[in-house]
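The complex is shown incomplete by one protein chain, all other protein chains being positioned as in the whole.
Here the chain labels run A and B in written order, and each chain numbers its own residues starting at 1.
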Amino acid sequence: MAMEAQGQGPNFSTRGASLFQAIRDNSAGATPYLFLLPCLVILGALLGVPLYKVVEYSLFDNVIIKPDPIFVGLDNYSNLLSDSGFWSALLNTGIFTIGSVLGHLVVGMSLAMMVNADIHPRARTIFRSLLILPWIFTAAVVALNWQLLLNPFGVINYWLGAAGIINEPLDWLGDANLAMWSLLLISTWRGYPFIMVSFLSGLQSVPRELYEAAEIDGANFFHKFWHVTVPQLKPVIYGVVLLDLIWTFQLFPLVWLTTGGGPGRVTEVLSTLTYRLAFVDFQFSQAATAAVSILVISAAFTILYLRNETRNK
Amino acid sequence: MSVNGQTNPYRNELVQERFRRAVIYIALTIVTLIMVFPVMWMISVSLKPTTETFSLPPQFIPETLQFDAYSRVLGNAQFRGFFLNSYLVGIAVTLLSVAIGTLAAFGFSRYRFFGEKTAKLFVITTQMVPTITLLIPFFGVIVWLRLYDSLWGLIVTYLTFALPYSVIMMNGYLDTIPKDFDEAAIIDGCTPIGVLFRVLLPVATPGIISTAVYTFLLSWNEFLFALALTRSTEMRTVPVGIAMMVGEFGLKWDEMMAFSVLGSVPILVLFMWVQRYVVSGLAAGGVKG
């Protein structure tokens, strides 16, 4: 795998065990905990109880809607797992998550490389700023705007028709065969700036000598990308991809406000299913169960991911 | 610009370089136009009467150019309050989250300690439950803390959403900085805090900026908790104000788009300003020692 390929320059990354030694010797054993303390206290204090509650809800029936919920053990879980709607939502979530993250990565990284190029600083500022635009509008506006654009008589159909690419206007968000693709398009558009900005920042810490050394060896653009940029930015890519995966896995407002899971349930993902269970059906226990299942899947994935990250260090 | 052109005639290299730049400019212009088109459409909607937004064929350039929607938004004191609240909350969340997140990220990046992985997993786990299901119990906590219907309630809420991102992202950026830097500083007699502030942060400025941008926008765009945790009009934020324009019997398309566009202009200006610091930290910060 390219990820494991050795960089051509000096390997800066982590071997320096003596370094840790040095830091550790220089400080009391409590130091790292002090650094972490404020963060853990805030997260623990504010999210500890709610997270516990959600797990508790999933073990009771009629929470929130009745004053005295009944303990039902794992019944909610067996209900959920025997519901075909859950499995199709899980599959849709998988498609949506992988598609979106790939879209974000490809578009975000390419644009980051382009706006990092050696061009006039003022032009660079303008391009960089314009390209983050998709990120700075609230989801409701993004969704409504795309509904206008993708309407059968909207401007996209009109232009595609005028260019002779389509004969009939397409119902991008209402056609069962197109809806998921349209959603991926919107999600990619909405999400790439995060990757672009993060990646752009990461690019600044790649020592220029590495590229120059690679150029002397006759490396072309893609070689440099795979053998210099990617290995150097591994920590950043790891972080960004992890966050983007978790984030997209439970992305709610954009999907709900654009297609509402439809037509039928072809774009129903776990987060919209969870919402539907909670606030359309008022089955809060079942919604909590779906939420815990999202938590379990994400956590299992993250553990694997973190293990892999450490191994690659 | 590379200077390895010993084997090629200098002129030839210059032409090549110019050509390369021209290609980049053209490509960037095309891609940017495509990516920005939906936003231009929003601006177009904000500048024309709604009947024209829905006319056929679709008019990108407004036939009847009008700034009514903008004057209605700007003339409304409530809306100005929404902007102010959103910016205040966003800035507070950004400062707190970057500061606290960077400290934790430094701990994760530069130390190996007992419980490290569990702590990291906990930080990430807090982001894995769909916020919609957290809403009711979280709401209970905020009411209990007496932070209900106040900007502090929103600040604390968004801090819990943004912190894990700050930690993970800053951890990634700090990991890209070679540990040689720390060693040099430690030999010079720096404390861990000194290493962080004097050596790593100057180099990690681009990372801090991208984390800050992320945090600010998270808070800027959030709607669900903004609506639930505030009640009085004085505490509402921009996304709530926008949602109010989607009524039971009608949608104020032009006003909604005008409101969004107006709100985003300061952000764009701010981003233009901070992105100047997204330059090679290695060059800018220099290597100490």
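Some observations on this one:
Everything that follows uses one rule, which is that a residue touches a chain if its C-beta (ideal position, glycine included) is under 8 Å from a C-beta of that chain, and two chains touch if they have at least 3 such contacts.
Assume contacts and distances are computed from a predicted model.
Matching "Monovalent cation/H(+) antiporter subunit G", "Tetratricopeptide repeat protein", "Sugar ABC transporter substrate-binding protein" or "ABC transmembrane type-1 domain-containing protein" against the UniProt entry of the left-out chain gives the name "Sugar ABC transporter substrate-binding protein".
Only one residue in the set A:118, A:217 or A:281 touches the chain that does not appear here, and it is A:281. Residue B:49 is the one among B:49, B:62, B:81 or B:202 that touches the chain missing from this view.
In the full complex, the hidden chain is touched by chain A at residues 53, 56-57, 60, 63-69, 143, 147-148, 150-153, 169, 171-176, 256-265, 276, 279-282. Not every partner is drawn; the one left out touches chain B at residues 49-57, 135-137, 139-141, 143-144, 146, 148, 227-228, 231-233, 240, 243-251, 253.
The definition used in the following text is that only the chains that are shown with their structure count from here on.
Work out the mean CA point of chain A and of chain B, and you get 15 Å between them. Residues 12-14, 16, 19-20, 22-24, 26-27, 29, 31-36, 38-40, 42-44, 46-47, 49-51, 53-54, 57, 64, 111, 114-115, 117-119, 121, 123, 125-141, 144-146, 148-149, 153-155, 158, 189, 194, 197-198, 200-202, 204-208, 212, 215-216, 232-233, 235-240, 242-243, 246-247, 249-250, 252-253, 270-271, 274-275, 278-279, 284, 287-288, 290-292, 294-295, 298-299, 302-303, 306, 310 of chain A are the ones touching chain B in the complex. On the side of chain B, the complex with chain A involves touching residues 1-2, 4, 21, 24-25, 27-28, 31-32, 35-36, 38-39, 41-42, 45, 53, 56-58, 60, 100-101, 103-104, 106-108, 110-113, 116-117, 119-134, 136-138, 140-141, 156-157, 159-160, 163-165, 167-169, 171-173, 175-180, 182-183, 186, 191-192, 195, 203-204, 206-207, 209-210, 213-214, 217, 220-221, 223-224, 238-239, 242-243, 246, 251, 253, 256-257, 260, 264, 267-268, 271-272, 275-276, 278-282.
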